[in-house]
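In this view, the complex is presented without one of its protein chains, the others remaining in place.
Showing chain A:
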Amino acid sequence: MQEATAPSSVTPKIPPGRRMKTGHLRKRLWRNKWLYLMLLPGVLYFIIFKYFPMYGLIISFQDYKPYDGITGSEWVGLEHFRRLFTEPDFMVILKNTVILFALNLFIYFPVPIILALMLNELRGHFFKRLFQTFVYLPHFMSWVIIVSITYVMVTMDGGIINELLVYFGLEKINFLLNPDWFRPMYILQVIWREAGWGTIIYLAGMAAIDPGLYEAARMDGAGRMRQVWHITLPSIRGVIITLFILKIGHVLDLGFEHVYLLLNSMNRQVAEIIDTYVYTAGLRQGQYSYSTAIGFFKSVIGLILVMLVNKLSKKIGEEGVY
């Protein structure tokens, strides 16, 4: 609020000019010192934990040896990036990553919206709260637990799902070792763990809708579905688009832990994604520069996609994230 009033009271008195402007800036800084002070921890956080580590990206242009350090390692230019695009394995990994990303975007993303709409239609405070809490809960379990529970449920030797299949006279299915089942399992687990948590923001958005709108719609004879379609959904459109952009920012960021836990010798050709490959190539095989180059590549793609979608959403008349 101070910021809004400050310029209007000061600007008319001071004519434009470089020196004057710096003085003006200093004054403004001083006046809002408490606000800036409050901002400081956030800025420091980003500098220390987000910007400073980027200095490590240098090693993707070097033949990095940990014992020689960044200063001592030999420079190789774009050698690692050349290898990246010529390695046959890389195309497979990129494909796997993009497919999982697409599953996330087209199958997972709508689920919390639908869930939130359904929760919103629930009458009775008690039930609404109860269901909300139930669907949140899995979010607080780590992937290790989610994957282990799945393992126990679908294992070939005594897993409940396979026992049920046998009970109904069907063949057992080797869910864990069959590459065809990796992707369905992945996305189901993501929905299981995250869908409930994802509803929070949408529900908050829906709570802000003016109840008068619904009342008016009812007067006009609109049923439940009509109300959802014409009032609820358009009202949370901005929220949906913002979350969509943020989601795209995490392209290729599919949860290392989760995929690594599901990965095994039998499904490697579909389950190896960029994150897990960076880990195996980098930490287990000691190819630091190469794995840094891959990570770098991934981040650049993510950045480009976010900028594209942001532009797109501005074009269709919505606010972007920046």
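Quick note on the criterion: a residue touches a chain if its C-beta (ideal position, glycine included) is under 8 Å from a C-beta of that chain, and two chains touch if they have at least 3 such contacts; residues count from 1.
Keep in mind that, in the parts below, contacts and distances are computed from a predicted model.
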item: Protein that the absent chain corresponds to, by UniProt name, given "Extracellular solute-binding protein", "DsbE family thiol:disulfide interchange protein", "Sugar ABC transporter permease" or "RNA polymerase sigma factor"; value: "Extracellular solute-binding protein"
item: Option touching the unshown chain, where A:I149, A:I187 or A:M266 are the choices; value: A:M266
item: Of A:R28, A:K65, A:H139 or A:H230, the one touching the omitted chain in the full complex; value: A:K65
item: Among A:I146, A:L176 or A:M206, residue touching the chain not depicted; value: A:L176
item: Chain A residues touching the omitted chain (full complex); value: 65-68, 151, 155-157, 174, 176-177, 179, 264-266, 268, 280-281, 283-286, 288
